[in-house]
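The complex is shown incomplete by one protein chain, all other protein chains being positioned as in the whole.
Naming follows writing order (A and B), and every chain is counted from residue 1.
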Amino acid sequence: MDLVLIQILNGLQYGLLIFLAASGLTLVFGILGIINLSHGSFYMLGAYAALTLTEPLGDVFRALAVGIPLAFLFGLAIEWLFIRHLYKRDHLQQVLLTFAMILIFNEVQQTIWGSHPHSIPTPPYLTASIRLTETLSYPVYRLVLTAICVALALAMVIVVQYTRVGRLIRAAESNREMVETLGFDSELLFRFVFATGVALAAAAGIIAAPVESAYPGIGDKVLIISFVVVVIGGIGSIRGAFVGALLIGLADAMGKVFLPSLASVMIYAVMALVLVLRPAGLFGRA
Amino acid sequence: MHYYAEWSDLTGAGHAIMCMIKAENRYNLLGEEDVGLNRRTFVSLGGTAGALAVGMPFIRPSYAQSGPLKLGVLLPYSGTYAPLGDAITRAMELYVKQQGGKLAGRDVTFVKLDDESAPPKATELTTKLVQGEKVDVLFGTVHSGVAMAMVKITKEDGVPTIIPNAGADQITRGMCAENVFRTSFSNGQAGFAVGPAVLKAGHKKVVTATWKYAAGEESVAGFKRAFTKGGGEVIKDITIPFPDVEFQSVLAEISSLKPDAVYVFWAGGGALKFIKDYAAALNGKIPLWGPSFLTDGVEQAVGAAGDGVKTVGHYVESLDNPENKAFVKLFQDAYKIPPDVYAVQGWDSMHLLDIGLKAVGGDISKRAQLNAAMAKASFASPRGPLRFSSSHNPIQNFYLRELRGGVNNYLGIVEKELSDDTTGCKLA
Partner (left out) sequence: MMFRWPSLPVAIALSVVFVALACVPFVLGPYAVKFTTRVVVLAIMVTSLDLLIGITGLVSFGHAAFFALGAYAVYFVSPESLSANALVALAAGAALAALGALVIGVFAMLTRGFYFIMVTLAAGQMVFSMFYDTNIAKGSDGAYVNVKPDLIVGGLTVLDFDNRTQFFYLCLILLATTYAFLLWLVRSRFGRSLQGIRINEQRMRALGYDTYTYRLAVFVIAGAIAGIAGALFASIDGYITPELASWRESGLAIMMVVLGGTGTLYGAVIGAFAYSVLEEILKSASTVGPFISEHWRLWMGLALAVAVLGAPRGLAGLFARKPTAGKASASIDVLHRDFARPARRAQALSTRDLTRYFGGLRAVDGVSLDLKGNLVHAIIGPNGAGKTTFINLLSGELKPNGGRVLIDDIDITGWPPHRVARSGIGRSFQRTNIFPDFSLRENCGLAAEARLPTGAAAERISHALAVAGLRDRADTTAGQLSSGEQRQLEIAMLIASGADLLLLDEPLAGMGPEETQRVVALLRDLARDHTIVLIEHDMDAVFAAADTLTVLVQGRVLAHGAPADVRGNDAVREAYLGEADAA
């Protein structure tokens, strides 16, 4: 019983982290209509940013504070350089161009940071563990990480539901052409949305870095899982991404303990099940 | 020297020249400029250039016997095992340097390829070294899966192959060969050596954890064999996919099973993370054991989290023998960091080749004699006395160590001159 409860905790923590990454992806796809395979690379770059920034700045939270705006600016640049050429193109070309971007980003990462895995220190005041059972303690940092994810999720909900920008985003997600026709500068809107997606993924990478370490290839896993979450939740739906991410996190955690050899398959099985019951995802539009 | 495709260079150039002569504008029936042809000309020029370039990688001059010795090196220079690849390479290069840059009188060049610890690339990369680059000797690798793929090819090819780490049991069992040698250990052997030490410490119920691949499984199997033979019980085997380093579920399971001790096989970056996570989750409540790879190379980085971790291995930095003292000083002077077991294995692999080369007077083409000389080799290694079993795996001592304050402290010999299990080897 203990094990189940702890796994639920693990699953929630993992799920919330994925939500952070996947929410960026669902926004980008829902509003910009772009399949962005390089989304995982932004997560990876976030982790490496944490590696570089944590030491000079002191701890990973300061790295987060600096990293998010940096990632946002980076996202603006990438959108302006590459992504905006993709809006008029079909899925195939988007897949390819963003696949090519993965190759480029991976190589850039290797050149700058090398190919050894690196660990990032947990903030010194959070290295303690909380005793959960008589043998098992849970690192405090992981709980803080979870809290940060929840806070960012709430912030997202507030922005999307209650601000002008958020209304614009919801409108664009519902009917992009109409928004353009009404005179809003879709170019700027798209750039903003894309940069937000990048910032979210990078933020996830930064705060997860102390528990995940930074090594080449962490982006891949995040990419696939983010896509699965987006499909389960429905394209463009943040609520869907939230539910989907938690579902996946729990399925993964439970699977690891009770069905270890099938753990990875669990995730895809969940996705297949959802698609059969609701082909547009849980909260998606058909 | 032979070149494979001289003549294609000439015809390629000729074609390009012809195209340039014919590059006039054409107009189609409607009077529009036929842009396609101009573009076609450009493309065919590009195509010719491409054809030329295509030939290039296959043009390989082969060196005569008197030129430098070409040593192929297939090691991980990226990924979780990169530190091991680097350590081995450093030691190998150091040995050659110490011999004055020559082995048995011949100059030496290295051709290195990064295997990324990825089995899928193994055959391609091995083929590249063995058939493409035509190396004289092949050194490699770290990851057991990669090594198996590598050996499959070199067995067929016959090129002398020395393995400075990968412990896949099969390589010195069913897959053993005249030309394949190992200067490290076999996974089962290393795991087997830990069993008696754990029993002696009074632990009866153990949980094991490792990556789900050949090396991990063989290590656990070796440990189990020795442990259960002595009356111990393994209550659960936990595995996660290689090279995952998300250990929370593993730790949760361990704590819920409450064993006397835990036996794990991790190495490189994974080992570092596990030790830290283990300390944070279990706080020293359950003793942690493993073969030496658990702490080798990461002693400093784990910090206080590593205190109390016990390992059994065929090398300890503080071994008190003349070879080791000299080796540690040499390595430290050259690279500013102390050597580890991987460096020793690399050093010994080069030493082994040196012995073989001296026996054939530097003539690498005398493969049968080279192999025989290496099989019979017996010398003093920094790890202690070293000789080889009939399946070309080291027969060596195993030592008990405890990590404390960033140093593996030597606590005594566990097994003397332990051999590996050679069942299935035709040479045995």
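By our rule, contacts are C-beta pairs under 8 Å (C-beta built on N, C-alpha and C of every residue); 3 or more make two chains touch, one makes a residue touch a chain.
Nothing here was measured: the structure is a model prediction, and the numbers come from that model.
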Shown chains that the omitted chain touches within the full complex: A, B
Listed residues A:L5, A:V108, A:I130 or A:L154, member touching the removed chain: A:V108
Given A:L5, A:L73 or A:A100, the one touching the chain that is not displayed: A:A100
Interface with the undisplayed chain - residues on chain A: 29, 35, 37, 82, 85, 89, 91-93, 95-97, 99-104, 106-108, 110-111, 220, 224, 227-228, 230-231, 235, 261-265, 268-269, 271-272, 275-276, 279-281
Interface with the unshown chain - residue positions in chain B: 4-5, 8, 36, 39-40, 43, 50, 53-58, 60, 118-120, 122-123, 127-128, 131-132, 144-145, 148-149, 152-153, 212-214, 241-242
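Methods note: only the chains that are shown with their structure count from here on.
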Complex contact set, residues of chain B against chain A: 77-80, 82-83, 114, 238-241, 245-246, 248-249, 251-253, 255-256, 258, 268-269, 272-273, 276-277, 280-283, 285-286, 301
Interfacial residue positions of chain A with respect to chain B in the complex: 2-3, 6-7, 10, 110, 115-117, 119, 127, 129, 133, 135-139, 142, 212-213, 215-217, 253, 256-257, 260, 264
